[in-house]
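Only one protein chain is missing from this complex, and each of the others stays in its spot.
Here the chain labels run A and B in written order, and each chain numbers its own residues starting at 1.
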Amino acid sequence: MLARMKTIRSLWFLPLLLVSAAPARAEYGLNFPPPATPIARDIYDLHMLTMGISTILLIGVFGVVFFAIWKFRKSRGYQPDQNFHKTWFGTWSWIIVPAMVLGVDLTIAGSAQKVLQEMWIVPKQEGMLDVKVTGHQWYWEYEYMDSGIRIESRALPEDQADDGLYLRDVDNRLVLPTHRPVRFLHTSADVNHAMWVPALGFKKDAIPGYITETWATIDTEGVYRGQCAELCGTWHAKMPIVVEAVSESEFETWLAEAKAAEVAAEAEAAADIEWSMPDLMEKGKGLYNTKCASCHQINGEGLQPAFPPLKGSAIATGPTGPHIDIVLHGKPGSAMPPWKGQLNDLEIAAIVTYERNAWGNDTGDLVQPRDVKAAR
Amino acid sequence: MSTTADTLHSEHEHHPYGWRRWLYSTNHKDIGTLYLLFALTMFFLGGLSAMAIRAELLFPGLQFLDPDLYNNILTNHALIMIFGAVMPAGAGIANWMIPLMIGAPDMALPRLNNLSFWILPAAAMMLILSFIVPFFPGGGTQINTGWTLYPPLSVQVGMSMDFLIFAIHLLGISSVLASINIIVTILNMRAPGMTLFKMPVFCWAWFVTAFLLILVVPIIAGGVTMLLFDRHFGTSFFNAAGGGDPVLFQHLFWFFGHPEVYILILPAIGALAQVIPAFSRKPLFGYHSTVGAMLVIATLGMVVWAHHQYTIGMSFAAVNYFMIGTILISIPVGLILFNFIATMWRGAMTFETPMLFATAMVLLFSFGGLTGVMLAVIPADIQYHDSMFVVAHFHYVLIPGAIYGLFAAVFYWLPKWTGHMYDERLAKIFFWVNMISFNLTFFVQHFLGLAGMPRRIIDYNVIFAEFNFISSVAGLIYGLSHLLFLYIVIKCIRGGKKADNKAWEGATGLEWELPSPPPFHSWETAPRVK
Partner (left out) sequence: MSQPSDTPGSHYFVPEPSPWPFISMFAVFALLFGATLMINDVAIGGIVVGLGALLIGYVFYGWFRDVVTENLSGAYNHQVDRSFRQGMYWFIASEVFFFASFFGALYYIRNIAVPWLGGAGYLGSSEILYSQFAADWPTAGPGALGGEYTVMGAWGIPALNTLILLTSGATITWAHWGLKLNDQKTLIRGLVATIALGVLFVGFQAYEYRHAYVDLNLTLASGVYGSTFYILTGFHGMHVTIGAIMLMAILVRARKGHFSPHNHFAFEAVAWYWHFVDVVWLGLFVFVYWL
């Protein structure tokens, strides 16, 4: 509420704000959030420059027109100058004006060259951190290519998100080191997405089957938020990106932990033990609610016509075989992706078990990791 | 300039009555009227969808739409406004005015003229079907791609996408046929003495527009055809697995899409070139440079399309070229606006409604254009792209640009069309309400974009709440103001002060030498222009 009052008041001097390069006002949400990389800073300045030029030109145009409106009106008995277009000015303005505009244009284009070059030409130097960013409908997958660590990053539902951060908050953040150039390799598993983190000064489309590159060297630690910028279907609004920039050392420790956790999970999945119904249901609920619920909904009722219900559905209550199969390999020509790449046997077993016994689908079936392994 | 006497006889000469007159018409004025009525209906439809959008964005959280429905409405809003409202409105005015202005009895190919109109309702039906079909059993999923129809998303969509693709084909055919007709009319139907460079700038504007249409519309037709094949016949133009590329569609779309925006603005500019001199009571400043500038806009406009795709991973050389090319377009556009201002300069201006809209267009279109130049600067566009800043930009060029130009033209020529003066007082009220609420609606969207709000999202974080609230409330007022416009037009058609041949003191041109409304066959005998 207070925030709203603030903004409303600030509306009075919006035009001023447009000109004045006042980063202090950033928290009003009137301008770019404070940049966190050198390039983003250059972009900010460039943006301020072009906005300044535009504002000046606009003031010029308004000024001239308003003066004309005030001065050259019939009601003030002004006699039209029928030969104005025949004066020397009339004969030559067609070249004078373009020359002037050209000047401004070249100023603008020229001042963009340096930063454009910097941001566009991705350096191919040693010691860069390669992060492969894959857009999915509707979550992000980050892969640290050197260490092979994969994390999936999903928007947190309203009740779990920190207050005021709904749609800007995720379960797993993308952790990055500061003062080390990071190369992002963007691609997509289904449709176009675009990774956009304003503070890091880049946005790049994720195009299925192709890879596009961007890079950034973060120089201030902190948490930076962005959203998916390319319309990617139903939950395009729910693909936030949260980057956590930490010091080089913290980053290394984080990597180590992540690695360990992954190994542990692998082992657990590989271990050939009988899982009990409650354990699988427990695991399955958690996994289902993060990975599947965005389409099939928490209550398993789906969203027709795009997303079929699982509650009482043929797949989830019929034989287990096809059920495991569709989760593993997806349904071509629909939004249902193949999960065999994303999930290990245990996780899939848990999800299938959960789906077959939740919301009154009480089939009683209990799917073990080995069943999934067999179906792979 | 010419002799009206011998054209009068055609007034009391038989002409078709009843429904046949309209459905089977071969008369450029009747067809023009049909176009204009169609455009107005579509404008209200597209506007209603816009109101739905704004209502949904009034507060954070899902108000009353689900995401797919939101995107479906969004897609329809854009397509209906651009293809259903602005383009047909321009074509309608062209039909009405070009023959009158160049002293022709009618359009060159009157039957074809009627065909290019009647294809539109069919297209509109397909368009509306593409919107509602998903709500029928087996109708498939809704169109959630936005008007840009990018694959692979548009390949996922159900059968309603096919309705849309065919609708685009029809719209394309319609505008190509209309353009052929306009070009031929201008080249072949001018009265003796009416050389190309004596022709009113409005005719020039449409001449250039028609060329643009003939050049770029077939490209999008081809593009959506390939999309259709990818969807149904197993081709892989836009599918990497088969060696295709989703980006190819973007190139095809924007090769059409960017010229399209000049197709939308040029007729409006042409109308201003008639209105401003009339109410400044002095000839247009820089006739030739205005015409030249329009030609430059058309040419440059054809080769800068990829400024909509800076983020797709083009090479440095490529993006740099597209950036510079795009920025250079400010030169011809700037020159035209300069000429308009210089026409006002040292004139004797009065501010009837057409002039009010014209002035507003000069000012606010400059604004929209300048944000356009900001967008053209790649490093900055990397931040603006697909944010609400873009939405603000293009509504500033589309509404005070295209729409205000059309409003100016409509108010300027309404007396000629209906034979009555419209209610000036109401019209002025309409202008002020409309103009102020428009700015409130879209100015704040710049800030939303800069602060990082993406476009095409149904739900947004609370930091974007304030400005969306303002935008929505103002948007509702803005929308409602158009009901006043409707009332004014109907009132004017019904009656009002009789308009004489030359409705405006400062108006010049052949159309003002005919009675208002003009005889059924405009210039039975061509006037002689000296």
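Things to note:
Throughout what follows, contacts are C-beta pairs under 8 Å (C-beta built on N, C-alpha and C of every residue); 3 or more make two chains touch, one makes a residue touch a chain.
Since the model is a prediction, treat every value here as computed from it, not as a measurement.
Checked against the full complex, the candidates B:L65, B:M189, B:M388 or B:I488 give a single residue touching the omitted chain, namely B:M189. Of the options B:V217, B:I324, B:M361 or B:V444, the residue whose C-beta touches the omitted chain is B:V217. When the missing chain is restored to the complex, the residue among A:I69, A:M128, A:I211 or A:I326 that touches it is A:I211.
Among B:A52, B:L65, B:A104 or B:A392, only B:A104 touches the chain left out of the display. Checked against the hidden chain, the listed residues B:N71, B:N114, B:T141 or B:S366 yield one contact partner: B:N114.
Residues of subunit B that touch the chain left out of view are 16, 20-21, 23-27, 104-106, 108-112, 114-115, 117-119, 121-122, 125-126, 129, 138, 140, 159, 162-163, 166, 169-170, 176, 179-181, 183-184, 187-189, 191-192, 214-223, 225-226, 228-229, 232-237, 239-245, 247-248, 251-252, 255, 313, 315-316, 521, 524-526. Interface with the hidden chain, as seen from subunit A, comprises residues 132, 185, 187, 209-213.
We take it that only the chains that are shown with their structure count from here on.
In terms of their C-alpha centroids, the spacing between subunit A and subunit B amounts to 33 Å.
Partner subunit B is touched in their complex by these residues of subunit A: 3-4, 7-8, 11, 14, 29-33, 39, 42-43, 46-47, 50-51, 54, 57-58, 61-62, 64-65, 68-69, 72-75, 78-82, 84-85, 90, 93-94, 97-98, 101-102, 104-105, 108-109, 112-113, 115-117, 119-121, 164-168, 190-192, 194, 196, 198, 201-205, 207-210, 212-213, 225-238, 303, 305-306, 334-335. The residues of subunit B lying in touch with subunit A in their complex are 60, 66-68, 71, 134, 139-141, 144-146, 148, 150, 152-153, 156, 158, 239-241, 245-247, 280-289, 292, 311-313, 316, 319-320, 323-324, 327-328, 330-332, 334-335, 337-339, 341-351, 359, 362-363, 366-367, 370-371, 373-374, 377-380, 382-383, 385-387, 443-444, 447-448, 450-452, 454, 456-467, 469-470.
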